[in-house]
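Report on one structure; see the data block that follows.
One protein chain is absent from this view; the other protein chains keep their places.
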Amino acid sequence: MSEIKKVVLAYSGGLDTSVILKWLQDVYKCEVVTFTADIGQGEELEPARKKALAMGISAENIFIDDLREEFVRDFVFPMFRANAIYEGEYLLGTSIARPLIAKRQIEIANLTGADAVSHGATGKGNDQVRFELGYYALKPDVKVIAPWREWDLLSREKLLAYAEKHGIDITKKKDGGSPYSMDANLLHISYEGQVLEDPAKEPEEDMWLWSVSPEKAPDQAEYLELEYERGDVVAINGVRLSPAQVLAQLNSIGGKHGIGRLDLVENRYVGMKSRGCYETPGGTILLKAHRAIESITLDREVAHLKDELMPRYAKLIYTGYWWAPERKMLQTMIDASQESVSGTVRLKLYKGNVIVVGRDSRKSLFDANIATFEDDGGAYNQADAAGFIKLNALRMRIAAKLGQR
Amino acid sequence: MSEIKKVVLAYSGGLDTSVILKWLQDVYKCEVVTFTADIGQGEELEPARKKALAMGISAENIFIDDLREEFVRDFVFPMFRANAIYEGEYLLGTSIARPLIAKRQIEIANLTGADAVSHGATGKGNDQVRFELGYYALKPDVKVIAPWREWDLLSREKLLAYAEKHGIDITKKKDGGSPYSMDANLLHISYEGQVLEDPAKEPEEDMWLWSVSPEKAPDQAEYLELEYERGDVVAINGVRLSPAQVLAQLNSIGGKHGIGRLDLVENRYVGMKSRGCYETPGGTILLKAHRAIESITLDREVAHLKDELMPRYAKLIYTGYWWAPERKMLQTMIDASQESVSGTVRLKLYKGNVIVVGRDSRKSLFDANIATFEDDGGAYNQADAAGFIKLNALRMRIAAKLGQR
Amino acid sequence: MSEIKKVVLAYSGGLDTSVILKWLQDVYKCEVVTFTADIGQGEELEPARKKALAMGISAENIFIDDLREEFVRDFVFPMFRANAIYEGEYLLGTSIARPLIAKRQIEIANLTGADAVSHGATGKGNDQVRFELGYYALKPDVKVIAPWREWDLLSREKLLAYAEKHGIDITKKKDGGSPYSMDANLLHISYEGQVLEDPAKEPEEDMWLWSVSPEKAPDQAEYLELEYERGDVVAINGVRLSPAQVLAQLNSIGGKHGIGRLDLVENRYVGMKSRGCYETPGGTILLKAHRAIESITLDREVAHLKDELMPRYAKLIYTGYWWAPERKMLQTMIDASQESVSGTVRLKLYKGNVIVVGRDSRKSLFDANIATFEDDGGAYNQADAAGFIKLNALRMRIAAKLGQR
Partner (left out) sequence: MSEIKKVVLAYSGGLDTSVILKWLQDVYKCEVVTFTADIGQGEELEPARKKALAMGISAENIFIDDLREEFVRDFVFPMFRANAIYEGEYLLGTSIARPLIAKRQIEIANLTGADAVSHGATGKGNDQVRFELGYYALKPDVKVIAPWREWDLLSREKLLAYAEKHGIDITKKKDGGSPYSMDANLLHISYEGQVLEDPAKEPEEDMWLWSVSPEKAPDQAEYLELEYERGDVVAINGVRLSPAQVLAQLNSIGGKHGIGRLDLVENRYVGMKSRGCYETPGGTILLKAHRAIESITLDREVAHLKDELMPRYAKLIYTGYWWAPERKMLQTMIDASQESVSGTVRLKLYKGNVIVVGRDSRKSLFDANIATFEDDGGAYNQADAAGFIKLNALRMRIAAKLGQR
């Protein structure tokens, strides 16, 4: 165990990170700086301050930041420009928040002269990787303390015993009634553990916290108009909004209509399969709408190249490589492709369905004169197709003829 | 115009191909063989025989084949093993039927000693390419007659006038009441033209023929269990079915629940964007379910490699390269990946939603012992993660340090 | 044949394009503007002016431009940043020049108010595609005249007869003694046709014009130091040079040492295989050296991503899509990767061999402390590797265990 002087802890104020806080003080005998971020998880942050003070953290060592706008503007939106989905289904809600936490934690380490950082992610999951790859990329000599990989408090009972022994407040958080392992931010809320550990079992309805079921959603569809500028939504129904406002509003409307639930078995970076459930109401709408605006504004081959690279880009985010040069390099290309992705998309939301009902853009590449089934007045010469097909077929014809020899 | 002796026409019995039949007789002065296939489009075929006879085709020159099982078994199912989607949305319903038509047409050309083939696809669309690439790949010296690229009957009025002049029956087909340009087979039905030529406009509800709207779908969800063997569905709710039966039954259930509608602007191979609407009820269920069974039976890297190659595979099918060696080569790999893709998937269908509620397999790679949030009894050593992260971060740490110099 | 007012012809001054010039005047009865470029093909351009004047082209309609610097700076160098090779071997010497010709031709059309452009490429080759895709991308309504696809002068005899009949000077160009179909620019010279049409036959030694054979090259090796800035060579042996000077000098040194000959069967975009021989002395050196400087300055995953995308990028250039948005999009990414690709590479040239003997950079990511086989004083913790391997193996271990059930 190396010598640590000061450690910046990603501190939620919940039981786990409170125990970690105490454990760091006890085991590492070091000064602890707490960092609590609002990334839209829907919890008050002031209780975290109080708890930290109660555990002896000095006021100047308590950092509480509202990162919601930065989160959506610099992380969520760039990711959606790529139409990123992991394994065909997962919208990367947890994955995309970790790089921001890591970045801010390192900034605070630099501000406070800390030589170490710590987080509450377990040794089995992806989050430890996402946090730590971020730490190392941004501050290569930082020391990382991952208590879950070090201590022996590996069950809830031991954790509670430790908390009680050290006088840590164990009253549950607002959503603490849930037996699931959860993570929330402005993009999504996730559930793991418990009954979900059997992939054959359906989750219970009361697990879901952000959305109603499609059955409970309104019987009346709702129409929505999103305005895009360079790949990002800038207005909803004609009202200009900040990035975080956009996402918050889409979450609210989507959740109301039963949109964005996902039940998935995914492949973790550390090697095992795990089952997770996710609610991503706003993100589900964003993905559908972004594809729609791209469908009229992107060149075909640009769109196809994006589609072919998307799984790799999504995997980079899933596995924690946001700060890696290859992710940045791909982002450069993706962002360049969005130059013309402006316009409006009209959607209909109804009981879990997001239905595109219209797209329009001054930058549209849809040319009705050419596409029409009616007489196009010579805009397109049908005879050209014969040569097009003939030359595209040539290599196969030669091969078939030679096969006949 | 080259000399043609005998031509095999893909003949639906509808107005367009009836005019083509006559036009071929008139212009090319050649013997015409008609080929009409049942690929699940839901029309009777005997009227086509009658019409052909009426236009002077001899009985032995009329071919009417039920290709439904071959279509699903050898075309649709292999494609779904790849989770193929074009441009993030389109399930390739039209694209996948063309190679089969082309293949059978060439077989008939070989049987009857015909030197030419003909089809009714226009010079602006993808289908001409799909047909003709198939023809050329399978019979490199065949002559291809594409009347829409040759004649001057480029409007509906001219077509009707020609038909009337030559005594062709112009009573409409069952679905002929639709003003849309349509295509149907066991996988889907498609709509183009008319109001759809403006991508900003929502299609009218009465355009859709195969599915009810989510609003009209039953208020009661329906559960469904699919059994997979090596990537293909072999049974529904415990009842073993043939491939065509599987798809027909899924279409029926899906359509009843408002599943599988799509409204899309897509990029055609011939260079323009076009707007199409599709109903693919069974296919939409198949895609979701196949991903679910793969999620517990496929290795992570195999799954990711499939995901990265999928857009290219889908593009090959969309653009008509089913019979090309690169499609076959990819198929070899995809099929090899499905060796272990067996098991059952439980789904819930409700008003447009296909919700996975369970997956199970004797070949499952999901290991509850390792994935658990509870104590795993040493199945997984959390400390391993530290080294894993450290080495994965090393290149970024070195770069960051050097950047600090 | 459409009405043409004024046409800009890519005019070399040789027999073929002189016949084309005359043919355009005769057949299209239009004003002809000639455009002759120096892209390093090693021919004097003034004879082209004289010939054009002699055929009645007015002085203000004759454009002769030295494009060598633009060619290397904006086309060759960006391409080499990608380590572009087509089909594992070809350095794209012809392909990369066409987009520049097309661009300048369109500029001249805009300057002179011409409504058409014309070139001397045949209907069987790639160059027609490269020229015309450029034309259409840069001036979508331009009319394109490709005489080889239109006229009946399809043999050398007919061409000569036409020339004689119309009083066109048929004395051969400097290299005109060669029976091969050739193309040259600052990057390479190519040979096609004649004995090369049998891929089993070795070309004769006297075909090669730019390089000596390895056998004839000096018995003494020569050392060379290239200095790179952001992926481009800026100095040779300490002497700062312009892009065109760099390439010219590398051609000279490389040719002297028998470097850069290639004998290849390649796949043309129009569908057939063709056999070509190439001399690319400077380019061969550049490719080897660029990989060497990248080897110490590029991040591993950035390098691998570049390697995986390179064949696609090279294919875009080969098939004429330089001006397409997907090529530009890839270029954005490639250029971004070159930010740190600066430093020096030392090479040894000897009888056809380009041998890297040293690389150095202030931006080097090579960390001798970590890479050393000697004691590294703790810079790298070997124990980390155990966890790294364990987690990377986990999915395979789980699968193997399940296979044992």
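Note that the chains are named A, B and C in the order they appear, and that numbering of residues resets to 1 at the start of each chain.
We take it that a contact is a pair of C-beta atoms (placed from the backbone, for glycine too) under 8 Å apart; a residue touches a chain by one contact, two chains touch by 3 or more.
Keep in mind that what you see is a predicted model, and the values were worked out from it rather than measured.
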Touching partners, among the displayed chains, of the absent chain: A, B, C
Sole contact to the chain not displayed, among C:R149, C:R240 or C:R362: C:R149
Residue touching the undisplayed chain, where the options are B:A84, B:L100, B:L159 or B:I398: B:I398
Missing-chain contacts mapped onto chain B: 267, 270-272, 299, 301-302, 304-305, 312, 321, 324-326, 328-330, 332-333, 336-337, 391-395, 398
Chain A, residues in touch with the chain not shown (by the definition above): 299-301, 363-365, 367, 370, 380-381, 383-388, 390-392, 394-396, 398-399, 401-402
Where the unshown chain meets chain C, residue by residue: 83, 87-89, 122-124, 128-129, 132-133, 136-141, 146, 148-149, 154-155, 181, 192-193, 197-202, 214-215, 219, 221, 261, 263-267, 270-275, 291-292, 295-296, 300, 303-304, 307-308, 311-312, 315, 323-325, 346, 348, 350-353, 355-360, 364-368, 370-375, 380, 382-386, 388-390, 392-393, 396-401, 404
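One rule holds in what follows: only the chains that are shown with their structure count from here on.
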Whole-Å gap separating chain B and chain C, where each centre is the average of the chain's CA atoms: 40
Mean-CA-position distance for chain B and chain A (Å): 32
Rounded Å distance, chain A centre to chain C centre (Cα mean): 42
Residues of chain B engaged with two or more neighbouring chains: 300, 364-365, 367, 370, 380, 383-386, 388, 390, 392, 396, 398-399, 401
